[in-house]
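Let me begin by handing over the structure; questions about it come next.
Yeah, one chain of the complex is gone here, protein chain that is, but the others are all in their spots.
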Amino acid sequence: MNALYAFFAVALLMLVAFFGVWGLGWNTLFAVMIPYAALAIFIIGLIYRVVKWARAPVPFHIPTTCGQQKSLPWIKSDRIESPSSTMGVVARMAMEILLFRSLFRNDKVQLEDKKRVTFQGNRVLWLGGLVFHWSLLIILFRHSRLFMQPVPDFMIFVRDIDGILQGLIPAVFITDIAILMALTYLFLRRVVFPQVRYISLPSDYFALFLLLGVVILGVLVKTAWKVDIEGVKVLAMGMFTFNPVVPEGIGPAFYIHIFLASVLLAYFPFSKLMHGPGIFLSPTRNLINNSRAVRHINPWDYPVKVHTYEEWEDEFREAIRGVGLPLEKE
Amino acid sequence: MDLGQAISQKKAAILGKWFRLIMDTYPLDASGFLGREKDRFANPVGYTISREIEVLYDELLQDMDSEKLAASLDSIIRIRSVQDYPPSEAVSFVFLLKKAIREELGDDISDNQAYADLLAFEARIDKLALLALDIYTKCREKIHQIRLNEVKTETERAFRLLEITRRMHDVPDAEEHPGDGENLSP
Amino acid sequence: MPEEKLKPEEILDISYTPPQKDWIKPDVKFKKGSFGYAAQGKHLKYLDLPNPRDWRPQEDDWQLPEDWENIIVKGIKERLGKNRAFQLFLDVCVRCGACADKCHFFIGSGDPKNMPVMRTELLRSVYRKNFTMAGKILGKLAGARDLSVDVIKEWYYYFYQCTECRRCSVFCPYGIDTCEITMMGRELLSLIGINANWVTEPVANCFRTGNHLGVPPHAFKTSIDSALEDIEDVTGIKVDAPINKKGAEILFITPSADYFALPHWYTLMGYLMLFHEIGLDYTWSAYASEGGNFGFFQSAEMAKRLNAKIYAEAKRLGVKWILGGECGHMWRVIHQYMDTYNGPADFMEEPVSPITGTKFENARSTKMVHICEFTADLIHNNKLKLDPSRNDKWRLTFHDSCNTSRGMGLLEEPRYVINNTCNNFFEMPDNTIRERTFCCGSGAGLGSDENMEMRLRGGFPRANAVRYVHEEHGVNLLSCICAIDRATLPPLLEYWVPEVQVSGVHELVGNALVMKGEKERTTDLRGEPLNGKEGQEDV
Amino acid sequence: MYDAGKIISGIIIFFILVSFPIWISAASGTIGDVPELNLPADEEQCVEDAEWMRANHMDLLIDWRETVVREGVRVYTASDGKEYNMSLTDTCLDCHSPKAEFCDQCHDYVAAVPNCWSCHVDPGGS
Partner (left out) sequence: METNRRVFLKVAGLATLGFMVTKPALDVFARGQFGEASVGEALDPPHEVGTTTKWGMAVNLTACSEKDGCTACTDACHDYHNVPDIDNKEEEIKWIWTAPYEKVFPEHGNEFIEDDLRGSEVMVLCNHCEHPPCIKVCPTRATWKREDGIVMMDFHRCIGCRYCMAGCPYGARSFNWKDPRPFIKETNPDFPTRTRGVVEKCNFCAKRLSKGLQPACVEACPEKALTFGNLLDDHSELREILATHTIVRRLPELGTEPNVYYYKAD
């Protein structure tokens, strides 16, 4: 049900772009104005959200320790999972952000009772997530050629590596296939596994469908319904100089592609997609496990009512005296 | 083919069916996890059930060694008696075997002889169910006993505290303040 | 339990497929055995907490204050502004489900709302409704829901079905810690007078007498004294235990159960024997007679109120540093919170072991050292004479307590101590120990007897791993460094693996410690005959 | 604990990354440049419609390549009925040589690097 809502929402968006361009001919709106607006919303919204998080302090020092603390010098501490230095935290965050360390932790390969090795199920989620995010990054890298003049060599290098299969199948990038497979998996697991279905909201499906839509249209304009790539770059570069030229003769597929991408950009700051920036601020991961060595300050700390020793002694004076314990006031 | 043979030959299919039927008695959303995850430590419930029903099945087919049956039933029922089930549902998993057999052997139960065999086998299952009820009751008694023990130790501790307190004079009134003689163990 | 007999056909007449319900509509039944009683009014009053009254969760009317909705919404808003973790964790969850099967309550019960993501979603849905644009406009479609009494009931049920063990946080790709959410949920509930008695009563006790059990100073002294008598019985040595001694070098703080409950008692004996043997200049405090902090299970403010007495007492007694006993959440608070709550502790000195001269640099600001760090250092420097064979009747395994493993990283020190005091040590399987350890199922104020079924359910994954090593290696003792574990694992194991007993690590130290001038020991600290010494038993 | 410094630098780094294309283009001073194609003076019509060729010439070339090399067929009949020899160097470059003034213009602009020229020789080049 939740998946259907999201599917219709994305389908509706596609229809809007299709009729906007094919029926009404509002090419400039879809090629220029909406992307401009989406980019603005993305950047401003993202900064707004991060600043909003940043305005709330981290009152307590709460890293989740996943390894041995640094205590006695002869006990080997886990410098990354229970970081004792800034470098450790950087390494921990890098592993988390680049390799999805925590998802990978899921379960160990184990020898089961029937003496066969099982590869525990949830590594698949790690793999799916990792493939999706890395593919997305590389695809963004590839797209940067449309926004840069000249294009730096390492961007071309990344693209060449990604396109290594093109010797056999033209116009196909490894990441295109990978991201489609990963997104399909991420969607299917939400539908197939009852417990993931239970926790999935329409917004979870919406993000997946939106991404799928962008990718599918992207692959299509590169294979089946080719567009004049030079015209697209002229348009993109034109946007930097605030003098965009909408190329003639590009089919609606291209407009749907950039419209969905624009929606995705604009949706980003208001959704769970903020997990990207969010991970950097996660206090269970980005703090050093040194809270007994360095005092953490809570900026809104306030005095609280306590039961002082004097009050305590007053209340129990006779009892204390009775067993011969020392008193402050006899 | 006689039914006894059929039941032992289709063991894997019937056990699989039985296991899925038992899993269905869990909230829909959990059964996916309980049924799928194979690690005995990550999923002790699913693991225990799948292991023990196989033992039960083998015993049903052979000599119904009541000690082995009791041990296996105990492993399953011990879990189900602390989960949110009324007694009927906690032991209902035994009867699900009947359903599994009838569904898996549908075609094999064609003639009268096979049907008679089936009824005989089901009688064994009924015995198992009675045993299961016994064990369920024992498990519940155990829980009550553990609870009682805990209350008892707490009371003992409280009395000890009271005793010490009484030996002293001028101690604050036990009624008005927390901490006197009515403690809970953290 | 209903005793009525069911006819076979009735037994068979069951619908096995429960209706697939949407979680968004709150629905909770308070079944006997799976929730804790509500805090009594008098305790709330004593602690100046709002809406003091006597009420029962299983009744319909919870006697909430008039404007309870406002209080909750204001409470959420305030906490969003004061705690980045709270805001972040509400915002960034992608509902990937990695946490789902990591919670011992979900594993043991199958209740979908015990998946950590769902536990958070119970609160997150209200956050969406009141604080996000999408939630306000799209409502249910955006996973938002209105605040209602039923939602509050669900919060109470499920936030007191979380032991704040942080296991989910280890597996979450963003480090979302359901413990933080549960803490916020409980704070919010407390604002409208909803508290669990098993939390609030110990808190009230502790506030007044200095410890959760409500042990007044004279009873405290008597209790310690009787431990000294027990030690004399076993070793023939008269041990001294100074209390409230000004000018001592070290203040020793341990959870109150250690000097009042079993099997904690033997661990207490272990501490006392160790301190005597090394001639430690230390003191107990009858005022700060509690290391544990049930305030932590109620609110940050309450935790701070209870914790304050430790530094206050250290200052009054003029000690150089503090040594802390075996406890789980006590160490979470001391390691991650105490310095922030009640520091800086600049009136003390950087901890140095008076016996070995080792500087505990990792505790240089908080000035508090864990007894396992302290003892491991002693053993490493050969300051103790140990006879591990005295523990030979035990084949033991070690249970990592949630808080010391995931909120501190104390993993190797207790193992080092165990390996030097015992000969037969066996680890439980990898995915059930260290940072992946399973909770006892009774932490964070869930250990009440009325909550027994839930505890047995939540503790099953742990007990299952214990049963495994029991079957594989004949393990008969589960050692741990947490007072709640020592209190709640015995009933848990009695149900699941009755052959296995529970001990603290320093009980093992006490057994193995060869003391100067001791008589030949015939029994262990439990008064049970030592291996092969049955014949010589004469008392 | 706000870590304001770290967060602000994080935002700045993010902003620089997002706007990286602008800086690199602005720095090169070629931001407004568009490719200039040297079109053959004496030929009106390409093999196919020019607009179609802009988007699909790669498909056409691959098609030619396969047909010539694998099937041994060398004559292409365009949609207007005209026949052409299917050859990159003989037919395409006949009009569009040197490639630097035609192919390379757009290819460099959009950083599309075809591997045609690692074997095929531009007769007008060098």
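Order of writing sets the labels: A, B, C and D. Residues in every chain begin at 1.
Here, a contact is a pair of C-beta atoms (placed from the backbone, for glycine too) under 8 Å apart; a residue touches a chain by one contact, two chains touch by 3 or more.
This one's a predicted model, so the numbers in the text were calculated from it and none came from an experiment.
Of the listed positions D:I8, D:L39 or D:V73, the one in contact with the omitted chain in the full complex is D:V73.
Considering A:V219, A:L265 or A:V323, the position touching the chain not shown turns out to be A:V219 (whole complex). Of the residues in chain D, those that touch the hidden partner chain are 48-49, 51-52, 56, 59-60, 62-63, 65-67, 69-79, 81, 83, 89-90, 115, 118-123.
What we mean here is this: only the chains that are shown with their structure count from here on.
Across A-C and B-C, the chain pair carrying more C-beta contacts is A-C. Here the CA centre of chain B is 28 Å from the CA centre of chain C.
Averaged Cα coordinates give chain A a centre that lies 43 Å from the centre of chain B. One finds 34 Å separating the Cα centroids of chain A and chain D.
Chain B has residues 28-31, 33, 37, 39-40, 42, 168, 171 in contact with two or more other chains. Counting partner chains per residue, chain D shows two or more touched chains at no residue at all. Across the complex, chain D is touched by residues 43, 46-47, 50-51, 54-55, 57-59, 61, 144-152, 155-156, 159-160, 170-171, 226-231, 233-234, 237, 240-241, 243, 248-249, 277, 280-281, 296-299 of chain A.
Across the interface of their complex, chain C is touched by residues 21, 24-31, 33-34, 37, 39-45, 48, 78-79, 82-84, 86-89, 91-92, 95-96, 126, 129, 140, 142-143, 146-147, 149-151, 153-154, 157, 161, 164-165, 168, 171, 177-186 of chain B. Chain D meets chain A in the complex at residues 1-4, 7, 10-11, 14-15, 18, 20-22, 24-26, 28, 30-35, 51, 54-56, 58-59, 62, 106, 108-113.
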